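Heads up, the thing below is written out as structure tokens.
All protein chains of the complex are present and in place, except for one that has been dropped.
When the chains are written out, they are named A and B in that same order, and each has its own residue count from 1.
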Amino acid sequence: MAEIKFKLNNTDVHTEKDLTMRLLDVLRDDFGLIGVKEGCGEGECGACSVLVNGEVVSSCVMPLGNASGKNIITIEGFKKTERYQILHQAYEDEGAVQCGYCTPGMILASESLLNKNPHPTEEEIRDGLSGNLCRCTGYNMIVSAVQKAAERGEGLW
Amino acid sequence: MPNISKSIPKQDTAEKTSGEALYIGDIKLDGMLHAKTLRSTETRALIKEIKIPDLPEGYHIIDYKDIPGENYVEIIFEDMPVFAEKTVNYFGEPILLIVGEDKQIILDILDSIEVKYETLEPHYKYTKSVIHYEYEKGNSDVAFVNAVRTINGEYTTGYQEHIYLEPQGVIGSYEDNKVTILGSMQCPYYIKNAVMQVLNDDGNGVRVQQATTGGAFGGKEEFPSLMACQVAVAVAKLKRPVSLIYERTEDIITSTKRHPSKIKFSAAIGPQLTVDAIKAHVSLDSGAYIGLSGVVLQRAMIAASGVYTIDNLSISGDVYETNSVPNGAFRGFGAPQMFFAIEMFMEHIAKELQQPPLEFKLRYVAEKGDATSTGGQFRDPILLKDMIHKAWDVSDYQRKTTEFSQPGSNRGIGMSLFLHGCGFTGSGEQKHIKAVVRLRKNRDDTVTVLAANTDMGQGAATTLRKITAGVLEIPIEKVIYNKPDTDLVPDSGPTVASRTIMIVGGLIARAAKELKEKWESGVEILVEERYKQPDFIKWDEETLHGDAYPAYSWGVVICEVEVDPVTFRVDLKDLWSIYDIGKAIDERIVIGQVEGGLLQGIAYGMMEVMDCKEGIIQQKNVTDYIIPTAADSINMYTYIMDNPYPLGPYGAKGAGELPLVGGAPAVAMAIENAISKKITKIPVTPEYIMELMKNG
Partner (left out) sequence: MVNSYIPETYKQALELLADNNLTILAGGTDLMVKTRKWSGLAPGFKGDMLFVSQLKELDFIRREDGKIYIGATTTLEKLLHDKNTPELLKMAITQMASPGIRHTATLAGNIGNASPAGDSLPVLYILNAKIVLESIETERILSIEDFILGPGSKDMKNQEMIREIIIDDVEFDFVMYEKAGGRKSDAISKVSFAGAFTFSFGMVHDMRIAFGAVGPTIIRIKEYESRFKETQIRDLVQMSDNIKGLYNPGIQPINDQRSTAEYRKTCALNILGKFLSEAETSIKKGDKH
């Protein structure tokens, strides 16, 4: 049985699970990280977003084998960071959270975007979040939240 | 509370941003079994035989034979079976559950079950009417006789699927002779009543709890009752927890959707080129079972004259049964269909009579004191004309209308005018719901709100607490609201029909007033309020006559678009909207509802395509059923009017559904003006635009 090793929320982990398993299922069922959600199972909605080496990826279409040697961060890991605090506060202040199901994924997509582009334009924010569907908010408050986070987090990204 | 509208942080933001909030898919109970539904592969057939292989130990089939009570799901029209018995009436109809521990084994069992059908003749068109309503206002026959001309219009609207980000799910468990249902839901008591019926229980053996709910929009109003009944039967039989959570494709194909409609109008035009009468017929496709369709039809019919005062109306409607997925509640509940139709029809009448549309419509816009479509009365101030002028101003409507009508312009601007009757239609609140709320002052001087209304993202947990804290004049931190549990809260009615703030919040405000008077520190006090219909509301359910709603909220949306002449794609350029919802209990929450609802309405009008071909939904996943992404949305300019309604808490009326209602007509009108071709159906897809451009 093949074993792979990777970093999960800053901890070294290893697993002997079937390497074709969806990373989503391994994270939720084996590591108890239920902040990673299933919304569609097709890689379309982004509710299953995780960060892989800092970039947002849909974990429902990522096979476990591709996690080998990578640094995987879920919302459970990210929430311990200062960047998360800025994003969380901005989301709260702008009213960007309604039912919350898209929210962990949306926060990680925001981080992925700001990580590459600390001062995005509105269009770049909309494009950066285009892989994360939200049915409740109409997106504008989320876009404002990311703008606010970028301003307040000067120097962090 | 000095200014109730001032926004405060919501109660549940932190647990949602951190991923700690538990949705039904996150919950695992000890010894929990999984359930998977075996579904019909026919659109209409007799079930001749079901061959089930020998089941391994620990795996069970749950079907209609296991139901202690009657095999139907309690909802307004009780025709939907919990499990199909002798016939199936739609593709995907549930026949039985396979329950067990290992998912792979469940799937293997599913694959090895053979169902023998005898196909029956299905019907898919608007042919089989199962509900018919009609009402009259004034005397439209005379008006048509005296008319100088008649103008007709026919309008079609398609399906809309909710695509709440969290798919449907319930978990049932069993303890001490009690079946508990935990799930993603809007209406705990709807579910409790349905489960009591299937289990033949007097109420003491059934408990329903809401889990954090990841979006609903009406899709979790009645549909979860079906799943809950199935799971309850399984749990009662097996006495072990059972989880039934849908996959997205299963959810899209088999759960309720917005009713497709066809609406036919005829207007009698008088000698002064006035609209003297309107005749209309509304057809709704209910799918295989009627469920709530009669109420959707009523709301659509009642909205037949839109925001306009038309003296003579002759309105009829039918619900048609077809062998396709049953349709049900979706934000707006018949109004989005009708407001698309009536707004386009008035626009088309104006254009036919060669009158500037906005000026034309303004002549008919209702005013306080006018009779409503059903002969009730608009008793409260109507700010619509002010709202129209404001919208007209901020959007530069006049200049743009002129500029965009120049030949060669691909741009268009459209304005929709709409209302939404707040609360249940007619006497539903009085006769069926009979809402009860309680407030319990605790010994530590905190106050717990005891109501069955659910927060599904729209912020009820925050707004209901705000009302309580405001009236009691205590800090909001002292007010507690927990996710409803039918063992702990009374039946304050479902979280639907834009009633949560106005009706339930109203009861809570009254209870809080009473509690304030009785307040005593360090002591536990319980107060209760029951709904009483205001005396002036008179409604005849048979003739559909009188006050259909106690109050109305109003809206204006202006949409600006650009149509690409190469691909016929529509680019949203700008969106302005203005709403009278009485009073905003929390401004940011209201704007969140507005932006989300408006985008849903716009997408209903131009982007969301769902076809049903021979009874089978063609767009089965989120790849093919397209909803907007952040890249498709644009900044919206939103204005909230202040027009306190005397019977609403702090003057609040209903706000949840109104914003969706105005979206489709505004975008359809903008596109019509951009391409100078008459639009009579939604969604206005590039394919439809191309057809219109080619064929004139």
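Annotations
The criterion applied here is as follows: contacts are C-beta pairs under 8 Å (C-beta built on N, C-alpha and C of every residue); 3 or more make two chains touch, one makes a residue touch a chain.
Just so it is clear, the structure is predicted and the values come from calculations on it, not from any experiment.
When the omitted chain is restored, the residue from B:Lys36, B:Lys192 or B:Lys220 that touches it is B:Lys36. Contact with the undisplayed chain is limited, among A:Gly46, A:Gly77 or A:Pro104, to A:Gly46. As for the chain not pictured, it touches chain B at residues 36, 103-104, 106-107, 245, 247, 565-569, 607, 609, 611, 618-619, 623-624, 626, 628-632, 686-687, 690-691, 694.
The chain not shown here touches chain A at positions 2, 4, 18-22, 24-25, 29, 38, 41-44, 46, 49, 52, 55-58, 60-63, 65-66, 68-69, 109, 112-113, 127-128, 130-132.
Here, only the chains that are shown with their structure count from here on.
Partner chain B is touched in their complex by these residues of chain A: 28, 33-42, 44-45, 47, 74-76, 79, 84, 87-88, 91-95, 97-104, 107, 122, 125-127, 129-143.
On the side of chain B, the complex with chain A involves touching residues 7, 9-10, 12-23, 25-26, 162-167, 212-217, 247-249, 456-459, 588-589, 591-592, 594-600, 621-623, 627-631, 633, 635-636.
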